[in-house]
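Note that this complex is displayed minus one protein chain, with the remaining chains in position.
Coming up: subunit A.
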């Protein structure tokens, strides 16, 4: 038996990739196929894509200006002219919902962009180095995690003043600790793995090991967690809007719409039902998508 035997065996196994981009491309194709196999995930993905499209094409999709009041036509029921009815100032609820998608997406993406890297960096660093670094970072994380997130967000908004940007900062401050913990747990596990030890023994610096070897492995579970988080971000943002601390009138934020619609809820159900339905639909969609991504990306399921 010589080394040649395996060379002939090798060509029969799997498809060959002429270059690395093609290898990545087939990986992406396979993943998408597997993602869409689950109908619930497909629905979730569909709704999220719809949200993106609605936000992108809001000015074209909206039938009215979301901010223009028409006091002659307040609280009118859903009709051909106003699909989802009008609110107490006669503004078209459908158009407000469509424009509100932009605000929702703005909040989600900004929070995720802030929270993902911070949580990942803190978690990976404390998990990898251990010792006092770990103790320091994890105690800070504990402090943040020990407050109920809405209460902490309320405190921050109260301190900074109401407004959309402040709501984003407040939500970001409250939602990084779970990500950091997740990344730390993953890193603790990975640190022992032979392939990390191997690259250490090759003389790689800690920064290189963290960035190129550990973070890519944590990334999948962090992405899943972030997607799941998006649902709670939407709810927290809506909650802050409802309490009057998020987006300020006349911005068509969904939570704020429910908040003002509350007073007219018994006579005019559409003021509350449509924004509420939108929040429900979108947060459910992000949860379903997160579930699907977890099935896809979890390294233990491979």
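Methods note: contacts are C-beta pairs under 8 Å (C-beta built on N, C-alpha and C of every residue); 3 or more make two chains touch, one makes a residue touch a chain; residues count from 1.
Definition applied: contacts and distances are computed from a predicted model.
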Protein name (UniProt record) of the chain left out of view, among "Nicotinate dehydrogenase subunit A", "Peptide ABC transporter ATP-binding protein", "Formate hydrogenlyase" or "Transglutaminase": "Peptide ABC transporter ATP-binding protein"
Residue among A:75, A:204, A:243 or A:273 touching the omitted chain: A:204
Residue touching the undisplayed chain, where the options are A:40, A:75, A:150 or A:217: A:217
For subunit A, the residues touching the chain missing from this view: 1-7, 10-11, 13-14, 16-20, 22-23, 27, 193-195, 197-205, 208, 212-213, 216-217, 299, 302
